[in-house]
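Would you mind keeping the following structure in view while I ask a few things?
With one protein chain removed, the remaining protein chains of the complex are shown where they sit.
So that you can tell them apart, the chains are marked A and B in the order they are listed, and the count of residues begins at 1 in each.
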Amino acid sequence: MLTYIDKIRQIAEGFLKEGTVDMVIGFRRGTLPLMNEPCLIKRPEDVKKLVWDSNCGINLANYLTNRKEKIGIVAKGCDSRNIVNHIIENKIKREQLFIIGVPCKGMIDRHAIEALFPSEIEEVVEDESRIVVTGGGVEQIWSKAEVLQENCTICIHRNPVVYDELVADLVVEQKDVDRYEDIRRIEGISPEEKRDYFNDLLSSCIRCYACRNACPLCYCPTCFVDASRPQWVGKSQDPTDIETFHFLRAFHCAGRCTDCGACERACPMGIKVRVLTKKLEKDCLELFDWETGMDVEKRAPLRTYSPDDPDDMIR
Amino acid sequence: MLFKNLIEYMGLEPGRLHFSWISSAESTKFVEVVNEVTSAIKALGPRKSMVKTPLTDIKDKATEHVDIH
Partner (left out) sequence: MTSWEPKIVSFLCNWCSYGAADLAGIGRMEYPPNIRVIRIPCTGLINPMFILTALREGADGIWMSG
């Protein structure tokens, strides 16, 4: 994946010099290890800031909403699906975009590394298959496969769905992945156990809304959690309010979520918020045969009606 | 459908949330469904989960807290 950097810079520089785009959205090295940050490059001489490694988990589609400029964007599999979703929802036009497709091999789970590493992380170096973490005089080596984000280990769309240029050959997609093992386990337990599970899961939530802000789907001018007339959800730390927030956040992503993992990555408390969005994703797949962001022409299940929509819950 | 699935996934008992289609001419069906819904919910008993702590309780807690200082 590291070899992508030169190619990304080269394409971005070309685009900017030709004036094909006004800016390129990509990643630059973050101020902390494991946390690359998004950046907007507007001048050809700045393209050397662009990087690519296994810490680019943030979803760049988030920065496209309602933009008017012509944009070059670096997109891995999930980003590209979110870009498609943005196009479907008229948040950006396909003609504005020049998509630099990046076949992805998965991003590293920063929460996992932080939990596993005994000291403060000072430096992270990676090669094709391993990452070396150093800090506080300690050095530890993991193979990348061990510390991937959970959504990346079960990812079945690593290659971008839409792109104008590719930085490398497409990677082999993972086959026969059991994407919903954990969801089925929760579905199988009793209502009381489910309540305990979710109370426990969400108990550490501090209502910072980082999951919402990181999510490319959450672009409403006024989010329901900020609305005060009417106030849909209390602003307290009451477990019910927290539960309502997470429930609705997930539900607003129904049929739109690509399981990019940005929410979970952003969570400062390490809450596995994807448990909720993934359930909806599973239902969309099973009930409506729907996968988000695969086709610009198709509309999401909650936006369409068909006489054969499942309706066995209605009497 | 998605909503019902998700809320039950989060621990609401199936049978607390009902949906139906009744035309304005179907008063018998209306009565039938009311009976059905009521008995289903009666069978489940009072709901304990997902209820917000009433404001009065919170006030009690807040005053306790003030007393300490």
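To be clear about the criterion, a contact is a pair of C-beta atoms (placed from the backbone, for glycine too) under 8 Å apart; a residue touches a chain by one contact, two chains touch by 3 or more.
Everything quoted here is computed from the prediction, not taken from an experiment.
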- Message: Under the stated touch rule, tell me which residues of chain B contact the chain that is not displayed.
- Response: 3, 7, 12, 15-31, 33-35, 37-38, 40-42, 44-47, 50-52
- Item | For chain A, residues in touch with the removed chain | 224, 232-234, 240, 244, 247-248, 251
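Throughout what follows, only the chains that are shown with their structure count from here on.
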- When the centre of a chain is set as the mean of its C-alpha atoms, what distance in Å lies between chain A and chain B? 33
- Message: Which stretch or stretches of chain A touch chain B in the complex?
- Response: 186-187, 191-195, 197-198, 234, 238, 240-241, 243, 247, 250-251, 254-255, 276, 279-280, 283-284, 287, 301-302, 309-311, 313-315
- Which of the residues in chain B end up touching chain A in this complex? 1-14, 18-21, 33, 36, 49-53, 58
